[in-house]
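Every protein chain of the complex appears in place save one, which is left out.
This part shows chain A:
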């Protein structure tokens, strides 16, 4: 052991240029470090301090103190919200809306991409794509206002149905709790389906066109090509997107809940995020609300990791 020490010390003496080389290396990368540090400081402040702030979930936090000077209360707040029936109502709504998103909204962009890809006219294809992306760029507030009025009791759809004679009295779309989830899902679909298809268009563009040539020579029709080339070609993307959506199972869309929901439909539209805001910013129960948020994000992370683990195991595609 002792013998090895002097040897190590000798190395820099022998090659005198090493410190200079090191200095040159430091100097060479200094501009890049200076470029990256502001971003890292930003993340430390705006992302990591709130993560550290999660400790207040285990405390009785009051505004006048800092994060760490509060009485520790263990899992009190977690036990409290798990006993609250409003939490479970919000939890059930969140999960149900997510399941609708995963099994009803999720396949639509895939279907859309496959269909639009088959349009024979390039011009029509471009027009459809351009138009279908647009609602994504509209504010949810605007989309909600538009659909709330179109589906209101004296709005476009009701008037049309009355004129055609399909109904005698206007349908109460937005004040009927039983219709809320279906309607919210449709509005969400209208806003996002076109844009979500863009990733599948990208995947289709990446498919080797020789595969289609070969298939045609083998006598494959358009449906066969779609089934055996296009669909398998985008399957990896589909699986990755599905994995990503699993992580969102316990996250709701606050836009839907706040902008489309109202006091009539609360039993169906109230979600965990809304509950967190009401508890935290509404009634100032900061520690209680932080506990709810933490519960939610921990479940999300576990879900993402599980989904990725299984997909790695069986399909050889992973996120990390």
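The rule is short, and it goes like this: a residue touches a chain if its C-beta (ideal position, glycine included) is under 8 Å from a C-beta of that chain, and two chains touch if they have at least 3 such contacts; residues count from 1.
Please note the rule applied: contacts and distances are computed from a predicted model.
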*asked:* Can you work out the missing subunit's protein name as recorded in UniProt? Choose among "Carbohydrate ABC transporter permease", "Linearmycin resistance ATP-binding protein LnrL", "Sulfite reductase subunit C" or "Basic membrane protein A".
replied: "Carbohydrate ABC transporter permease"
_Just to verify: which one of A:18, A:43 or A:306 makes contact with the chain not shown?_
A:43
_Considering the complete complex, identify which of A:75, A:99 or A:156 is in touch with the unshown chain._
A:156
*Considering the whole complex, which of A:21, A:130 or A:267 touches the chain not shown?*
A:130
*Could you list which residues of chain A touch the chain missing from the display?*
25, 28-29, 31-36, 38-40, 42-43, 45-54, 56, 63, 112, 115-121, 124-125, 127-135, 137-142, 144-150, 152-154, 156, 159-160, 163, 172, 174-175, 190, 194, 198-199, 201-206, 209, 212, 216, 221-223, 237, 247, 254, 258-259, 262-264, 273, 276-277, 280-281, 286, 289-290, 293-294, 296-297, 300-301, 304
